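To start, I am sharing the structure in question, which I have written as structure tokens.
The complex appears here minus one protein chain, its other protein chains still in place.
Let's turn to subunit A:
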Amino acid sequence: MAAPVPWACCAVLAAAAAVVYAQRHSPQEAPQVQYERLGSDVTLPCGTANWDAAVTWRVNGTDLAADLLNGSQLVLHGLELGHSGLYACFHRDSWHLHHQVLLHVGLPPREPVLSCRSNTYPKGFYCSWHLSTPTYIPNTFNVTVLHGSKIMVCEKDPALKNRCHIRYMHLFSTVKYKVSISVSNALGHNATAITFDEFTIVKPDPPENVVARPVPSNPRRLEVTWQTPSTWPDPESFPLKFFLRYRPLILDQWQHVELSDGTAHTITDAYAGKEYIIQVAAKDNEIGTWSDWSVAAHATPWTEEPRHLTTEAQAPETTTSTTSSLAPQPTTKICDPGELGSGGGPSAPLLVSAPVTLALAAAAATASDLLI
């Protein structure tokens, strides 16, 4: 076919044109990436240009003052985070771009913080890590887990990038686990390790769905229920015990109750009418440590409805029925402007909620005015 040949020819020409264009309008090479330490001094040479070449430096497109130059080299003292950016040097006359440096100012890593915990005993445990101070540049972490002399696989968490998971291959082991982590970036390297027994890192997640309810007809009781954490895989064989704490919002002192089984408890010494805050924690019956406190539940014990409110509610109803029969007569009289001119009868309409006696008195007063 004749068609592809001209197409190929066009493609080659287009590519050549692109290369020429790129060479004229872009640097010879991609920007060089350079990492420098915060607070240090750095001298950036303008690529391969001579020391005495006439150049201009720009950072992120903004010109830099000539007093920063040492010949054709850019000198930066006391690097700060703000110094990070794209530095470019141009031939002063032709404005030809000679060299580019992408500068990142950062720090070497400090000793990482590493911790491991088993909230899914006896399935496995996880380790998580972080740096106590930021480095401002990318870091890579490497975790190794040893059980005695055996290397164990630590699987990366699908969601969290500073966590990995280990499955227990043996239970009730007397041999300690050693977890080591090394962190490195362009400016340095650091590492740490922790050693622990299987039992010491067991710490369940807090109990879930903590609900506190008042108990009807019991002004000093609150019923609290909760569920074992869903991450605890086998509450039957590895039962949890619970710790409950509660206090009225207005006091600082907590009351504590330890419960060896069951996921419900009734508080019987609550102060009547006071709102309470209640939390629960969990722990394996024999090993490990207590979980963090659960999300707090709030509740106020049941209180009786006060009696006097009920009798007052009845009185206004009788008043309205009486006044409605009386009201029309005085109202029509009051609303007549001519009648009001002589002097003061009650101008305000009768209130429906007023007691019977007041209504009658008002009506009498109006009537007496009219008689004058």
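Descriptive notes on the structure:
Here is the rule we go by: contacts are C-beta pairs under 8 Å (C-beta built on N, C-alpha and C of every residue); 3 or more make two chains touch, one makes a residue touch a chain; residues count from 1.
Please note the rule applied: contacts and distances are computed from a predicted model.
One chain of the assembly is not displayed; among "Proteasome subunit beta", "Cardiotrophin-like cytokine factor 1", "dolichyl-diphosphooligosaccharide--protein glycotransferase" or "Small ribosomal subunit protein uS5c", its UniProt protein name is "Cardiotrophin-like cytokine factor 1".
Shown as candidates are A:Thr174, A:Ser230 or A:Gln253; the residue that touches the absent chain is A:Thr174. Of the options A:Pro109, A:Pro122, A:Pro229 or A:Pro301, the residue whose C-beta touches the omitted chain is A:Pro122. Take subunit A: the residues that touch the chain left off the picture are 122-123, 148-149, 168-176, 178, 195, 199, 236-239, 285-287.
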